[in-house]
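Beneath this line is the structure, given in structure tokens, with notes to follow.
A protein chain is absent from this complex, but the other protein chains hold their places.
Right after this comes subunit A.
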């Protein structure tokens, strides 16, 4: 510990591990510590014992659920968009070689109390009950516009200026009904709530395109998911960091962060010893006086012994209940994976229902999601506070990540990574190509 580090990273959540890996690759000397004796913090996946320890006061898990080691249950449900920034970071860093990904088998959407598949092909789009027949024609015109749209070619803009015109304008130009708007804004653009309608359309259009490209990449849904659970992700990036010289210490209680007279960080004290550094990266739990609470998310982890009803018996799904359908401001999400992803014992399924808390009775808010699941074998409900840093770290050199939000994917995590990277390194994160390896040999494709 008596060395001086460029950066000390506290907490091994996904954001911290990605940054640790990227900075080590850049040649920074990194010390990475966690107060827990396991990797991942909030982004860890738990076995049964850990799950019951966390949510049931150390109660013994029932033997009927099967072997402890078969379980890798996420605490924060997220999937990766197949064509999103997170996958680009995985490919750029070659962390893909430590992990195995599978498709999520289907994407579903609730309308009028019924569950319907989000169409993945034109044929499906014309069969779906989600949209009326006349509306399908208008929707097709909208998709044609999206396909042809080129930012630098005004002849493809159909008179719209997406940087100024709102999504409302775009919807009315194509004559799309409120039900279709719900579908586009919530099932495709994956907006959590409806404010986007009054914002310039560009961001929403980009989100729709991300969904469509991701869907196109592997075909069943826009999402992919790592075998053995999301907890593998931070571990993969930690290994990257270690390979490039990063030092790892788990089970290290942090006594305090040490500052000089100007209020700039100079080190981190753990178990009585100070490790010196020029900057700190950490999650909000390590600096509770430097963050503000921005909201709450309620999540219910459910163990099922059957697939979610009305989802074609697939092994994994995402299911969205748009806010309009249940008189709410925020969508309710259901994310389900199963033994096919090595996250639970054979014939079991894990479904996590989540939403942004709006009332003083959050458990009632997720009811509509729970009601879709059929019989529930076990249920663990918890509420997490969301935090954001008060300052951007330029003054004190303490760079704080945001809590994992209620979105369904890792794109906002990547935004946070890129933003922190830029603040620390003074340059944009550029992940064209691949990082250079030492003498690691390329695996030949078999």
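Criterion: contacts are C-beta pairs under 8 Å (C-beta built on N, C-alpha and C of every residue); 3 or more make two chains touch, one makes a residue touch a chain; residues count from 1.
The working rule: contacts and distances are computed from a predicted model.
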One chain is missing here; what is its name in UniProt, given the choices "Cytoplasmic tRNA 2-thiolation protein 2", "ubiquitinyl hydrolase 1", "ADP-ribosylation factor-like protein 6" or "Ras-domain-containing protein"?
"Ras-domain-containing protein"
Sole residue of A:98, A:174, A:259 or A:431 that reaches the chain not shown, by the stated touch rule:
A:98
Which residue, A:61, A:185 or A:236, contacts the hidden chain when the whole complex is considered?
A:236
Given A:39, A:52 or A:404, the one touching the chain that is not displayed:
A:39
Please identify which residue in A:55, A:218, A:259 or A:431 touches the non-displayed chain.
A:218
Touching the absent chain: which residues on subunit A qualify?
39, 69, 82-83, 87, 90-91, 96-103, 105, 119-122, 125, 143, 146-150, 188, 212-213, 215-220, 224, 228, 232, 235-236, 238-239, 242-245, 247-251, 315, 340, 436-441, 443-444, 446
